[in-house]
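I have placed the structure first, in the form of structure tokens, so that the comments after it can refer back to it.
Only one protein chain is missing from this complex, and each of the others stays in its spot.
Presenting subunit A:
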Amino acid sequence: MGILEVKGVNKRFGGLQALGDVNLSIADNVCHAIIGPNGAGKSTLLNCLVGKLIPDTGSVSFKGNSVLGRSPHEINQMGISRVFQTPEIFGDLSVLENMMIPCFAKRDGYFKLNAISDVMAQRDMVEKAEHMLEEMNMANKKDMMASSMSRGDKRRLEIGMCLAQEPSLLLLDEPTAGMARADTNNTIDLLKQIKDERDITIAIIEHDMHVVFSLADRITVLAQGTPLVEDTPENIKGHPKVREAYLGENSGH
């Protein structure tokens, strides 16, 4: 059994069947890519995993526990962190503060009323955040206002914030969307490094086949809300159904 089990999940938006009977099992410690054309239901599927949406039917379980009906912060505390399609960071806070918040969440849980001590006097939290920023190669930006960084840096920061929580499962929603080639390559290297150095499972949604084939151990192809095939990258490359449904338009990469 995988770390994440999705069974028979359906989700409708009015008349639109966004997800139709999705079954998906993500094994521990792999990088699992979910690909498919725009509107295939990839983001909707992620939303069902993190508590942003509740599936109409079906079950989602993480490490054997159901996540359905739990609120996003509870699911996160179970060990699932998510990077969004457009970077979601605390724009009005400094880069260092951005990084400290997940550290506090990891240490103190979903709420702690610590209203008197100075935040910068929490040396262990500051050091952990600074260390994480170093690892993300952005230690020199720690005093910047997060909103003033480039998109690539914001994405990097967001990934770092997720890693600071030491999640078992990291969900990435098109981490290279809208990025320049160089930034994309940097992101690929960063993710490779994360994959190699950490005890972590990665589920990545990606449009860019170059990214997918550089990272994925397994690939699920989603089309019109339903998984078409699931296989290794090598087999997916040659799969006629996939070429037809998806790669046909993107095989240039």
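Everything that follows uses one rule, which is that contacts are C-beta pairs under 8 Å (C-beta built on N, C-alpha and C of every residue); 3 or more make two chains touch, one makes a residue touch a chain; residues count from 1.
Here is the rule we use: contacts and distances are computed from a predicted model.
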Omitted chain, identified by the protein name its UniProt record gives, among "Cytochrome P450", "Lactate utilization protein", "Leucine/isoleucine/valine transporter permease subunit" or "Caffeine dehydrogenase subunit gamma": "Leucine/isoleucine/valine transporter permease subunit"
Options A:Asn76, A:Thr176, A:Thr201 or A:Thr220, residue touching the unrepresented chain: A:Asn76
Absent-chain interface as seen on subunit A, which is shown: 50, 71-73, 76-77, 81-82, 84, 88-93, 97, 100-102, 104-106, 108-123, 125, 127, 130-131, 133-134, 137, 139-140, 142, 161, 165, 185-186, 188-190
